[in-house]
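Missing here: one protein chain of the complex. Every other protein chain is in place.
Note that the chains take the letters A, B and C in the order they are written out, and that residue 1 is the start of every chain.
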């Protein structure tokens, strides 16, 4: 045992001298706000780079190199891995509506919701631009110089949601309220410590939620369910030639996937607590601060409560 | 270590002052029966909202925005997340036949099976109505004012099972007996503590069971395998214009997916115990009440038995 | 804490009085050989009931209610849940070739391989018959009275593998050797304690292996990779009217998916140990018998070895 411990000490020492640990000591940013905004920007940039890539591959190959299920599953995995990437710093929101939900839970100051939203929108814009560049030859091959926002040959759905004529803006608002609501509701369920879902699979489950929403609520407007994900690529498309119709189309529909998600997320997440979450009986008798010290496994443990079990 | 503990105490204190914990203390319902019925109602409402949404997206887009595999996978994930949502209160049955199965296991009083079933049926009705509203513009666009229950242009399968002419009611009964049987059997396997399957992935596995049943036993009548899931949308469809043919069709088929699941669930779950479950040898020598106290990980541990190992 | 312990004792007591525990005490079979064979029979029966159901749904709906990926994923999940069902008794082989592999590992006496194989084949036969009954109306609707084993209108692939003319029996043997080999190889990897893969997800991973094999090695003869799975439905088909061509077709091909899997499974599993498994360095200094006592989590721990770490 003794020799083992010294070997492990040596391992730990060499670990501390690795290039990553050295750079870490030199480059670590101390301000948590800066770190979190940087993470949200970076994560949302990756998300849109992947996500717009998925849609491009679907549309530009005329559905031969992707079908609708790959839109669902691909976006789901994109969320999964972008959340894994930044979950230990900012929490991995990637979505202003989710940030607002965490504000109402008391996990985030209100002003941070604004910071996060700006970072997410900037990241989404950069990610869109990177995906556009990557598929530039394919876009030129398929579309030529045409950038048509509206009509039978429109290709604006490469970037953002453009609802069909027969879906009213009232239904579109309801749709974004509901779609984001389900996302927020199940995120609230997954991160509720009382549900004891292992932390290590949270991002995987959130990805599956996204895939499921795309299968159930993707028909009306295409499930943006994220103000940053919808607005930033819309702005990008307007700038590269799709023009102001990106905003005027469908009686100024564009503000609906910006506004409705905030209401849906807060409403649905609190409905979970009202109907279910508040009423879960705490099982563990020991206080949370003792639990957390003993718990090395990364699994979540329920909060202490003055329950009738204690 | 000491400073750490005090920091954690502070964390725990601020956790106790969060909006969620405050509301919890104010709004928590003490009656377990009320809580459980509320949970089943809420969970089944979510389930049908998502599930009917999936079928609408499949049918109303003429299979361009969903294919059969998304019906399977989407319903599977819907079950997964609705079970996660309510598993810590009511157990997450979402299905009267599963509730009856747990009664035969001694986990639920018989009268509660009735309570649960009513809550599940009411929830399923509300969820159906919500999905119908969400897809109202699409339904009007695709169907106009027509609500045809039977015949070549029938669209009643948006809501509930309507078997083809060439499948007899005997086979339909057998099919619902078998389909619900496999669901109940594998649920019994998953929750049997002696199988030591981590509790945190139980709902995920149940979702995969649903998807698999849709791939193997979805052809005869469309795998309702749940009395509440089949009856409530059928009633809703009859009320919005599909008329009494929802119940008279196929020689009063409608009672089959209500009755057969109860028999199938109980038969199949007990067949598991007869052939396998009763014969699993307990490995752990220490009694279950000691185990449960030591076990913080959320993983299941086998029951104590006077086995030849002790 | 004290009141908690007494509450848990009461819980444990009422658990012991549940209908399941009472029946368990009355009905438990003591002979491990009988239990294991019963489990393999039951598990393989479930497997073929589901699996033949999947293929029927694919073929009889003319691929509208299943596509090739559902064959892969559906069979994968069928394996997953049938292994979960019987993994704590017989180990969940479901396949004579896997049983032989475990014999070469020293985990099973040779005579038990014979017992297991018989149980698996009988189970497979019963499962096939049950699936046939369930889809009887659909088969009659699609095929009428015709039971054609060979030729352009043949439907024998509903039950078993029938290779196309342009695939020689040499390639068919190689194909079954390789396909079963990959299954056995990855099963050996998954259950090798030195790989420290959590036991609770083993059956899930084995299911994914099956799905993958169907995507990579399903073209030549349709990946039976299991003597019991191929032979029992072939016999059933011959008996219900497909006749002796089930055995004479393709120059008596039928014995290839019976024999080749045994060679492939043993060869591939041992190739893993020769190239990789033997050379994994044991990390843990404490002996296995101490480990197993401390380990309550169901996770696997590596075996003790006289390594240079100790």
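Going forward, contacts are C-beta pairs under 8 Å (C-beta built on N, C-alpha and C of every residue); 3 or more make two chains touch, one makes a residue touch a chain.
Note that the coordinates shown come from a computational prediction; the quantities given were computed from them, not determined experimentally.
Student: Any idea which of C:215, C:240 or C:259 touches the chain not displayed?
Tutor: Residue touching the absent chain, from the options given: C:215.
Student: Of C:83, C:113 or C:178, which sits in contact with the chain we cannot see?
Tutor: With C:83, C:113 or C:178 as choices, the missing chain is touched by C:178.
Student: Since one chain isn't shown, list which residues of chain A touch it in the complete complex.
Tutor: Counting over the whole complex, chain A touches the hidden chain at residues 4-5, 8-9, 11-12, 15, 17-21, 23-24, 27-29, 32, 35, 38-39, 41-43, 46, 49-51, 53-54, 56-57, 60-61, 64-67, 69-70, 73-74, 77-78, 80-81, 84-89, 130, 133-138, 140-141, 198-201, 204, 296-298.
Student: I need the residue numbers on chain C that touch the omitted chain, in ascending order.
Tutor: Against the left-out chain, chain C lists 67-69, 72, 104-107, 166-168, 171, 174-175, 178, 182, 185-186, 189-190, 194-198, 201, 205, 208-209, 211-212, 215-220, 271-281, 284, 287-289, 291-295, 297, 299-301, 303-305.
Everything that follows uses one rule, which is that only the chains that are shown with their structure count from here on.
Student: Identify the chain whose mean C-alpha position lies nearest to the mean of all protein C-alpha atoms shown.
Tutor: Per-chain C-alpha centroids compared to the overall one single out B.
Student: Suppose a student superposes the Cα atoms of chain A on chain B; what rotation angle should they report, nearest 5 degrees?
Tutor: 90
Student: Take the average of all CA coordinates in chain A, do the same for chain B, and state the distance between these two points in whole angstrom.
Tutor: 27
Student: As a quick test, compute the distance in whole Å between the mean CA positions of chain A and chain C.
Tutor: 38
Student: Taking each residue of chain A in turn, which ones touch at least two of the other chains?
Tutor: Expected reply: no residues.
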